[in-house]
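With one protein chain held back, the other chains of the complex are shown just where they sit.
Each chain gets a letter, A and B, in the order it is written, and its residues are counted from 1.
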Amino acid sequence: MLKRLFFPLLIATFVLSAISHYLHWGPEITFGLSAIAIVFVAGFLGKATEAVAHYAGQRLGGFLNATFGNAAELIISIFLIKEGMFAIVKASLTGAIIGNLLLVLGVSALAGGLKYKEQRFNIHLAGQNASLMMLAVIALFIPAVFVKTENIPETQTMTMSIIVAAFLIFAYLGWLFYSMFTHKDMLEDHVDTQADHGEQPAWSRMRSILYLILATVMVAFVSEWLVHTLDTFTSRFGLSELFVGAFVVAIIGNAAEHSAAVMLAMKNKMGAAVEIAVGSSLQIALFVAPVLVFVSLLFQENMNLIFTTIELAAIGVAVLIATSISRDGATTWYEGKLLLIVYVILGVAFYFV
Amino acid sequence: MLKRLFFPLLIATFVLSAISHYLHWGPEITFGLSAIAIVFVAGFLGKATEAVAHYAGQRLGGFLNATFGNAAELIISIFLIKEGMFAIVKASLTGAIIGNLLLVLGVSALAGGLKYKEQRFNIHLAGQNASLMMLAVIALFIPAVFVKTENIPETQTMTMSIIVAAFLIFAYLGWLFYSMFTHKDMLEDHVDTQADHGEQPAWSRMRSILYLILATVMVAFVSEWLVHTLDTFTSRFGLSELFVGAFVVAIIGNAAEHSAAVMLAMKNKMGAAVEIAVGSSLQIALFVAPVLVFVSLLFQENMNLIFTTIELAAIGVAVLIATSISRDGATTWYEGKLLLIVYVILGVAFYFV
Partner (left out) sequence: MLKRLFFPLLIATFVLSAISHYLHWGPEITFGLSAIAIVFVAGFLGKATEAVAHYAGQRLGGFLNATFGNAAELIISIFLIKEGMFAIVKASLTGAIIGNLLLVLGVSALAGGLKYKEQRFNIHLAGQNASLMMLAVIALFIPAVFVKTENIPETQTMTMSIIVAAFLIFAYLGWLFYSMFTHKDMLEDHVDTQADHGEQPAWSRMRSILYLILATVMVAFVSEWLVHTLDTFTSRFGLSELFVGAFVVAIIGNAAEHSAAVMLAMKNKMGAAVEIAVGSSLQIALFVAPVLVFVSLLFQENMNLIFTTIELAAIGVAVLIATSISRDGATTWYEGKLLLIVYVILGVAFYFV
């Protein structure tokens, strides 16, 4: 019954929130409609990802999902950089990283863990992910420490940021080459290899890829409509821009990854859920953030890679606890709960700034 | 011979130090008598714990021991909070955490390691303990960083502390539920399962539990008498309150855990020793400290959760090295030595403040 109503409701809520956004029905109505719409489009994306993962293997499926999810993040950030709103960009990048590592991974581990006692995934991948997350923390932390303790002038800070950004992109491309080609077999989940590759016709695979692209585009649009209504809420509820950027925007912006990861975890495909959550944070830190530094060179004001102390502290502790929990290649419900508690503690701290 | 004299000496030294304390024979005499008495009561507690662990399994035995050990800590702290002596409370909580992770665990690993080449314990438990200790560090670190860099007013700091404290207690209760119920089997030591459960009559079990309670109460009393003599020593030897709180009080206050853990380690029950040492630190950080924040609400002045930079640094490095050493589920004599050296380095640094 609910299954048969899914597509009509998906289309109806999507179209209604589009109309509300473009015909300016007011922020309250647009917020309400697109908040409902995002539940359906995120659900659609989850299903599409799962279908692709079925053919592509858990890792490639997870990677595709992370990439499509972060495309929206990248596009929104470019508009913000054009306006010179660097503080909000950095806050939302921070929010995306900690949201994926703590909220998405936490809910996945908790929801999956309530159903399965222990959920295993590739231990090599967990170790490599941990090292990559540490590289990201180091690359953000080192320039900040040097700039803050040694009074380095702004032009040199920008040069330093550009060089570090170039090396981060270089590291990310190397990681893709490594995980997709030279060491693909070592980093794969062996749990799911009995998947019936190729038993279904080619057009069925094509269709699931098209669905994935369509679902991602829909999520991107609805996310943006929602974000546009936030200004009103920020002023009405007295929330700081930092809090809205790092938590509200990040939660909405990650709805896609969120629902996809949780659905996979509940089907005991924790490897794919981890790939989405951790893969998405890695992509933000090692690819989206440095690309934005280069993008900012096209505009009048340039954005450096220096994050604030509290942003660095938040990213640092998120990486620390996520790494500690996932390093053994397994999660349980309680580990999910721990991640969520750290997320709440960070949320409380950001709220009071 | 020594065995037959144990109980008479235990009672004699206990009674003598009680008389000296209540009849005010002077701090020097009370210190000397209760220092001797604590050796015997701690030994008694060690034996009682071992007897209970024999029936209850290593983990529950260790948990009971940690709880009874920290009851004294909690009671003393409440009296200090009533007097508004927050700095000493935080110093002694810091001292209890680092004392358990470095001194108790270090001496256990060293003493056990001199007898057995390598002592193994449950590797799952070691990993979970590491994640929980990180949660504790994060929960103390994040509010401190935010308060120190963003100039958050005192009332908001107190609100933040209360919320964080509530989530820490929530995390601790979840941990008990997880480790005692849903994942009990995964976190147990399988080394000792051949223990003759239930071969002895029920009254024998009852007796060992009664002994455990009695021993804990005796330790609590003698510890307090000892602590009362410290003021004189502080002024006479020119030690700072911080040093006395974090090292002298903590060493005496942990005498119970200390002797119990070392005795278990020397009988190759390293799992139970780790449970006492790490379990006790976790209980201090995730339960005792946040409970004290709530207790302080009953009095005029309220205590927040913001520790000083050097206290956070001490807790942070203690967790780092204890985690690094125990993560592989095994200890050797040299790892014990490393923990003790870190303890001495911290002691030296606190001494010079």
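As a convention for this text, contacts are C-beta pairs under 8 Å (C-beta built on N, C-alpha and C of every residue); 3 or more make two chains touch, one makes a residue touch a chain.
If you're wondering where the values come from, they're calculated on a predicted model, not measured in any experiment.
Only one residue in the set A:L5, A:I75, A:L114 or A:I138 touches the chain that does not appear here, and it is A:I138. Of the candidate positions B:L173, B:L297 or B:I341, contact with the hidden chain is made by B:I341. Checked against the hidden chain, the listed residues A:H183, A:R205, A:H228 or A:K267 yield one contact partner: A:H183. Listed residues A:A42, A:L64, A:M160 or A:L338: the one in touch with the omitted chain is A:M160. The chain not displayed touches subunit B at residues 117-118, 309-310, 313-314, 317, 320-321, 324-325, 327-328, 332-335, 337-338, 341-342, 344-346, 348-350, 352-353.
Of the residues in subunit A, those that touch the hidden partner chain are 124, 127-128, 130-132, 134-135, 138-139, 141-143, 145-146, 149-150, 152, 156-157, 159-160, 163-164, 167-168, 170-171, 174-175, 178, 182-183, 186, 323.
FYI, only the chains that are shown with their structure count from here on.
We define each chain's centre as the mean of its Cα atoms; on that basis subunit A and subunit B are separated by 40 Å.
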